[in-house]
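Have a look at this one before I ask anything.
With one protein chain removed, the remaining protein chains of the complex are shown where they sit.
Order as written gives the chain letters A, B and C; numbering starts at 1 within each chain.
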Amino acid sequence: MFLGYIFRKLSFLGNQYALYRRTTGPYDRRSMEGAAKKLDKSLEKNLACLKGMFSDSCDLKIHPLELGPDRWPAAILFIEGMADNNKITEGVLRPMNEWRPEGTLAAGQRLIEELAKKVLCAGSIKPLSSPEEIVLECLSGNTVVLAEGCTSGLIVGTKGWEKRSVSEPQAETVIRGPREGFTENICNNTALIRRKIKSGKLHAESLTVGRRTQTDVRLMYLDDVASRQVVDEVKKRLSRLDVDAVLESGYIEEYIEDAPFSPFSTVGYSEKPDVIAAQILEGRVAILVDGTPFVLTAPMLFIESFQTTEDYYSRPLYASLVRMLRFAGYLITVFAPALYIALTSFHQEFIPTNLLFSIANAREGTPFPVLLETMGMVFAFEILREAGIRLPRPVGQAISIVGALIMGDAAVSAGLVGAPVVITVAITAVASFLVPAQNDAGSVLRIIMMILAAFTGWYGISMGFLAALIHLGSLSSFGVPYFDGLAWTRDQEDTIVRLPLWFMIRRPKAIPETNQIRGRFFIPSFRPHEALDEDEEDADERRGEGT
Amino acid sequence: MRGIWLKSAGLLMVLLLFSLLLAGCWDYHELETLFIVTGVGLDKAAEPEKMEIILQIGKTRSPATGSSDSSNQKDSIILMKAIKDTTVEGIMQLDQNSSRTLLLHHNQMMILGRDIAEAGVKGRIDGFLRNQEMRMEILVMVADRRAEEILSAKLEEEQISSMYLYGMMQDLYNISPYYKIRMLDFVSRLRDGTSSAVAPIVKLDELEDKKELKLEGMAIFKEDKMVGSLNDQELQGYIWTMGDVRQSGVAAQSDKGRAVFHIAKLETKREVGLKPEGNVRVKLSVYATLDVAELRGFGEMTPLELMPYLVDLSEKQISQQIMAAFKAAQELDADIYGFGLDFHRLHPKVWKTIKKQWDQLFRELELDVEVNVKLPATGQIAKSLEMEDAKP
Amino acid sequence: MRIDKGSISGMQFMFAMACYIQASTLLTSFVAAVTTQDSWLAALFGSLVCLPLIWLFRSLMVMFPNQNLLEILDEVYGPVLGKILGAAYCWFFITLASINLTDLGDFTKLTIMEETPNVVLLIMCILVAAMAVRKGVSLVTRFSDFFVTVAFSILVVSIVLVLNQIKPANFLPIFDQPPIKYIQGTHIIATIPYGELVVFLMIHPNAKMSRRDTGRYLLWAFFLGGFTMLFIVLRDVAVLGNTLDMFTIPSLVTLRLVNLGMALSRVEILFVIILIMLLFFKIMVLYYISVLTVAHLLKIKKYRNLVLALGALMVTYGLTLYPCPVRHAASAQETVPFIWSPFEILLPLLTFIVAKIRKLPVRKEM
Partner (left out) sequence: MITVLIFFALILLIDLYPIVRRRSWRGAFGFLLLFIPALTLAILQQKNIEVPSLMLALGDLLKSWGISYR
C-alpha cells in the first residue's frame, strides 16, 4: 500500500513535469493580438488604435496640436510620469507651437522628416511605423508625435522619471572603500561600471526579458578576458528564459542558476560597482537588470562568499586573518548547535570533566531534550532576525534587545533552557553574520546537521559534512566547478590567506578566461627612492608601454 | 524527466532513512539521565572471592531551582556499592539499580583497598581494560585501609574526593612523572613480567574538625600482589632513582647544621651490566642541580668553605636515600626500578638466558650510586644571618 | 571503451593514492599485534619492499596509458582468460570494499557509537559515498588533497600533544622477536596498504599525466602515505610501549592519553575525525572501482544505475564477512596477506612479464 502511494506520488510528479514540457512552446504575443500591423493615414484612427492598445489608461496623455498656419492636425502621446515634462515642453511642444513653416506644409512622410530635422529638439528622434513598437517606446518614457496623413510616428527621446540618486548601499557596507551603490536605473548602473573600467574591451549587451514587464537586461563582460563558453552559456540561458515578469534580479537568478534545489546559490550578486568591476576583471559576466540595484555575476564560486572587497583594500596580513575568521565563522554557524547536541547527548567523553559538570548542572531540571531545546533556540533566533530585518531600523533594534536580552535571560532563569544552549546559539547567530552571502545556505545546513547530530552524533555530523562537501564538489556554475576556488593545489594566492596584490599575477584559474595575466610581478621597492637606478626606471617605462 | 524522478525518489529515501533513525537513537543519552562516575573503588568483601565495588558519582545540581548552599556537602557526591565477583558485574548491577545510566568516561581513578591489593589484582581489573569507556589515563591508587572511606571522604577544599586526588597527583606529576601512576603504567608493569608495579598510597586523616587526604608512600606489588610499601623518605629515594625530577627538596642534617636544598633538575643515567662472576651490577649516575633553599647553623664557616661542604652533604644525603629505597625494594624482591627491563632492552640476547632467575639476580644486585651535584645558586641572599662574615 | 570520461589531474591522482595509503594506516593494529614494539621496523621494511612493487605498477601504467586493468588483462591474456581474471579482480575489489566498510562500522562502534547497530552506520556511509560515485571519478578523487592535508595536520598535532609522554626506551629491544614475525609484519604492510594500490590501475587512464610524471606521482604518493604510516606507528610505540599489542585501536588509546592540563585532554576526537574521513575516502574509491569493474565486465555503458545495487550488496556482503572484529584481526594477520598476494603482487608481475614477452602493447598508430 505504501509502495503504491509512493508510486502514485512519483507518477504525479512525472505528469506535472510532462505537462510543463508540453506547454512551453514558442512565446506568442497574445497581448498584441488584433492590433494593426501599420499605422493608418488618419490621425483619428491611429489615436483610437493606440488608445485601445493602452487599454484606455488614464496615465496615457494625448495632447492634440495644430501645426503651422494650416492648422494641420497632429498629436503627441506620452505617459505621465515616465517622460520628463521639461523635455516635452522645451523639446516638443514649444518648437511645434512656434514652428512657422515656409510655404505650404509638406504632406505625408516628408512632414515627418521635416519635423525631425528642423523642429524637434531632443537627443534621439526616430520614425517608427509599427504601432507595437510605438507602444513599447511610449511605455519606456518616450514621446510619440503623430500627424494627420503620416503612416509613421516620431519617437522623441524624453525618458525621464524620478529616480533615486547614487547613495551608500544598504546591504553591503564598508569601512574602507567606495561608498557608492547601484541604483534602480540600469543606464546609471552601466555607467557606474564603465566609470571603473575605462576600456573599450568592456562589452555591454542589451536584452529584453519578461513578456509583460519588458525588463531591460544588460550583460557586461571584458571581451578579451571572459571565456566565450561562459558568455555563450549565459546568453543561451537568458534567451531560453520565457517568463511573464522580471521584477528583480532574483527572478533571473532563479531561472538561470544551475542547481535550483541546492541550498547553495550558484549566481553571485552585489550592490556595489567596485565589487562588480572586480568580478568583471576576473573574467566573470555581470548581468544588470533594470529596476534593481543588485547586479548578478556568473559564474560564481563558493570561495567568493568569503572574499569581500575590503580584503583587497586593507593590508594583506589583516585581510588573511579576517579571511580565516570568516571560514571559522562559517563552520561555527553551521556546526556549533549540531556539535553541542552531539557532545552533550552522545559523546560526553570529549568534554573536559569540569566543563561537563558545569554543563550538566545547567541542564539539570530543564524540561526539554537537547534537540528540542537547541532547535527552539535556533528558531527563536531566526524569528528575531527576520523580525529585525522587516521592521524599520529603530524598532528592529528594540526587538533584538527584547529578544536577546530579556527573553534569553528569562528563559534561563526560569529553567526552561540551559545557559550553554543560549551561549551556543548566540555564537552561531553572531558567526552567521560573518559570511552574509552564505547565510541562507548556512541556515538550511545548520538544521540538517542538527537533525543528523541528534540521531547519530558525531558520526552523523561527519557524514553530513562529507555529504555537503560532495554536494559542493558536484555543483557547477555555468560550466565552472563551483568548489574550484578552494582546491588545495591551485589559486592559493587568494583563498584562506590573501597574499599581497603584487603576488596575484594571474587571474584565478578556477574561472575560465582567455587572458591569464593580470599584471607583472612587482616587488614594492624596499629601498628609498633615491636608490632607484636607471635600470628600474627603464623597467617602469616599459611596463607603462606594455599594458 | 529522469531528474525529477531521481530527485523525488532520493528525497523519499532520505525521509525513510530519517524514519529509520527515528526508530532508535541507540547511543543517545541526555545529560540529565547520566550519573557521572568520578571514582571507582575496590574493596574486599566479607565473603571470600567477592569484592565490594564502590562508585563515586559527582552529583549535578540545577542552578536555577535550588539555592546553592555549599555547607551541605553531603549532596555533592553519591556513593554506590555492590558486592559481586567481578567489577563489571558490580557496575552492571549498580547501573540497573539506579535511576540513571552510569557514565564511566569521566572516571578519574581506581582506588584499590589495601586488602584487595594484598590479595592480588590481576583478575580484578580485566574489566577496566576491556571496557571501551575505561580510559588508560585513570589513576591507580592504593587506599591505606579501605577504598570506601577515601571515596566517601568529605574534604574542605574539594567536595569530590577523587577530583581532589586527581589534582594532587597532577601537582605531583609536575615534580616527577613517576609519582603519577596511570592505568597504562600499572598495566605495563604488570605485563612486563619482571618489573614490579607501584602505586601511591593514599591515607585518610581524620582530624577533629575536618578530614584530610594525604599521600603516604608507595605500595609495591610483587606479581600482582601488594607486598609492602615505601615510606616517604624511601619514596623520595625511589623518585630520584628514576630521574626526571623537576622540582622538590632535599633536606640534609649534619653536625654543623641543617641545610635544605631545592632541586632544580635531577637526572639519572643507568648502566646495567653483568659482572663476570654472574651477578648484575647497576651503575647509577645522578646529575642534580640544586639551589640552596634554607640553611640553619653552619655558623663557623665562610661562604667559600661552605659551598663545597654543602655539595658534599647533599650528595651524601641523596645517595643515602636512594640506597635506602633500594634496600627496601630488594628486601621485598621487587624490581620497582625496571632494572630487568633495562637489561632486556640493552642485552636482549643475554636476557633470554637469565630471565628465569631474575628474582635471584635482583636479590644480589649491586647498585653503585654516584651523585654529582651542582650548586650554582644560593637564593636571594648570599650570606646567612648566622654566618661569620654577615656579623657586623 | 572508457566508461567514465571524467578526467583528473596528475596531482589529484597522486593525492588520491596518498590518501588511500593514509587510510590504511588506521589498520596498523594488525601489525602492532604481531611485531609489538618493532612494528615501526615492519612498517619500514614493508615500505622498502614495496618500492619494486610501486615500480611494477608504474611500468604497467606507462605501458598501457589508455587501458585500465581489465583491458590490460584482456589484451595480455586474451579475451577468455582475461575475462576470468577480470571476474576474480571484480570479486577482490568488492570484497575489499566490503571489508573496509565493515571496518568503518566496527571502528566507529569501538570509538564513539557503542550501541548503534552496524548496519545503520554502513547505510549512511554508503548513501553519502553513492552521491559521489554516481558523479564519477573526478568527484571521487576531488577532496583527496583536502583529506591528506587534514590527516597530516592531525598527525603533526597529535605528535606534538603526546611529546611529553614519549619514552624513547620503549623502542628497545630491537629485533627481539623470531624472524618469522618480521616477515609476517612486512607481508601485512606490503599487502594491506601498498599492494592495494593495484586498484588505481583501474582509473589511471583518467589521470592526465605524462610518462615521466607517472613514476614521480606514484613515488610521491608512496612517500606521503608511507611517512604518515611510519610516524603513526612510531608515535604509538613510543607512547604505549609494551602495552601496544593489547589494544584493538592503539592510536585511539594514544590520543586518549593526551594530557596537557585539564583543558587539553580528551582529544581522541582528532582520531575519530581522521578515522571517519579517511576510511570514507577509501570506501568511496573502492566502491567506485567496484562499480566500474562490474560495468566493465558486463560492458554496460551507464554505470550510474548499478551504484545503489552494488552499495546494497556491499553492505549485506560485508556483514557476512567477519562475525566479529577479533576473527577479522586474526584473519588479517594470518591468512589475508596470502589471499591478497596473488591479486596485488603475483598477477601484476605475471602480466608485466607476459606483456614484455608478447611485446605488448602493439602500437596501432605507428
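A few comments on the model shown:
In this text, a residue touches a chain if its C-beta (ideal position, glycine included) is under 8 Å from a C-beta of that chain, and two chains touch if they have at least 3 such contacts.
Owing to the predicted nature of the structure, the values given are computational and were not obtained by experimental measurement.
Within the complete assembly, C:Ser331 is the residue of C:Ser9, C:Ser59 or C:Ser331 that touches the hidden chain. Within the full complex, the residue among C:Val156, C:Ile339 or C:Ile353 touching the omitted chain is C:Ile339. Residue positions on chain C in contact with the hidden chain: 34, 95, 99, 123, 180, 184, 187, 294-295, 298-302, 305-310, 312-313, 315-317, 319-323, 327, 331, 333-339, in rising order.
What we mean here is this: only the chains that are shown with their structure count from here on.
If you average the CA atoms of chain B and of chain C, the two centres end up 41 Å from each other. Each chain gets one centre point, the mean of its Cα atoms, and the points for chain A and chain B are 66 Å apart. Averaging C-alpha coordinates per chain places the centre of chain A 46 Å away from that of chain C. Multi-chain contact residues, meaning those touching two or more other chains, occur in chain B at positions 21, 27, 133, 135. For chain A, residues touching at least two other chains, in rising order: 346, 349, 353, 456-457.
On the side of chain A, the complex with chain B involves touching residues 6, 9-10, 13-14, 17-18, 261, 344-346, 348-349, 353, 356-357, 359-366, 369-370, 412-415, 451, 454-457. On the chain A side of its complex with chain C, the touching residues are 346-347, 349-354, 456-460, 462-463, 466-467, 469-471, 473-474, 483, 487-489.
Taken in their complex, chain B has these residues touching chain A: 1, 4-5, 7-9, 12, 18, 21-22, 25, 27-32, 34, 36, 38, 58, 60-65, 103, 105-106, 108, 133, 135, 163.
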